[in-house]
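Can you keep this structure in mind? I'll have questions shortly.
What you see is the complex with one protein chain gone and the rest in place.
And then chain A:
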Amino acid sequence: MSRRHRAGWSSAPARRFGRRSAWIGAALTLVLAGAAGCTSSDRGDAGHAGGDPGQPTGTVTVLAAASLTETFTRIGTNFEAAHPGVRVVFSFAGSSQLASQINSGAPADVFAAASPATMKTVTEVARDIDQPRVFARNQLVIAVPAGNPAQVTGLRDLSRPGLKVALCAPQVPCGAAARTALDTAGVALTPVTLERDVKAALTKVRLGEVDAALVYRTDARAAAGQVEGIEFAESAVTVNDYPIVALPGAPNPTGAAAFVAYVLSEPARTVLTEAGFQPA
């Protein structure tokens, strides 16, 4: 084995590269220059967009909590229709993951989080950041596979022995809310998994791998047909505020401001309430 390896390292074709090395060097330089060129032209574009106040242009990059996937996708389409020529690009993930991406310098225009606590991790670090505005509220339900095979009726059922429950990890907002609800109800349960965001927890229910999960009402509703959402009394303490903010240093500040304003407007509010969010 090792002998074959050594032969490979010093094989004849390797020596022929001597003459071509100049070409490789040149190609490498071109690639690097090309990459640098792309970045600078992107910046220039965004700068141009910022120079024309009022009318948004170019691309608006929105980082949004996973639980906003369906609603923000629709709101983004409506926003694009209202502002021809503007493109909205979304990155949906756990709020905390997005927050840490922003704090490590991810180029983004808007951040919509699933909890004020997560939003705070961004506003604390950033300078000259606007006051985040709460645009929606959400609360937890128990999601069970269609038909509710484990006959779950309330939070207490979740601690039944043998029942498999998925929760969000306590690091992400839906996990923090789940913990509050369980503590308030005095229910002690050991989940089988702590998922990285609410969609991952919901997926485990959709696949039937768990009997129940605590997810947002909107997520359960979005998966209607495969998943049933069961409301529970203690969910009142789990109401999560969703704040949104235009990020300082946004590549497209005009677009960012326009998108935030749109999310707070009546048409967006309608989309949100239809999906099961409560108005802020």
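Just so we're on the same page, contacts are C-beta pairs under 8 Å (C-beta built on N, C-alpha and C of every residue); 3 or more make two chains touch, one makes a residue touch a chain; residues count from 1.
As a working rule, contacts and distances are computed from a predicted model.
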Name per UniProt, for the chain absent here [options: "Benzylsuccinate CoA-transferase BbsF subunit", "Y-family DNA polymerase", "Amino acid/amide ABC transporter membrane protein 2 (HAAT family)" or "Molybdenum transport system permease"]: "Molybdenum transport system permease"
Hidden partner chain, touching residue among A:L68, A:A136, A:V152 or A:V172: A:V172
Residue of A:Q97, A:T123, A:S235 or A:T254 in touch with the missing chain, whole complex considered: A:Q97
Where the missing chain touches chain A, by residue: 1-4, 6-7, 9-10, 17-18, 21-22, 24-25, 28, 94, 96-97, 99-100, 121, 164, 166, 169, 171-172, 191-196, 204, 207-210
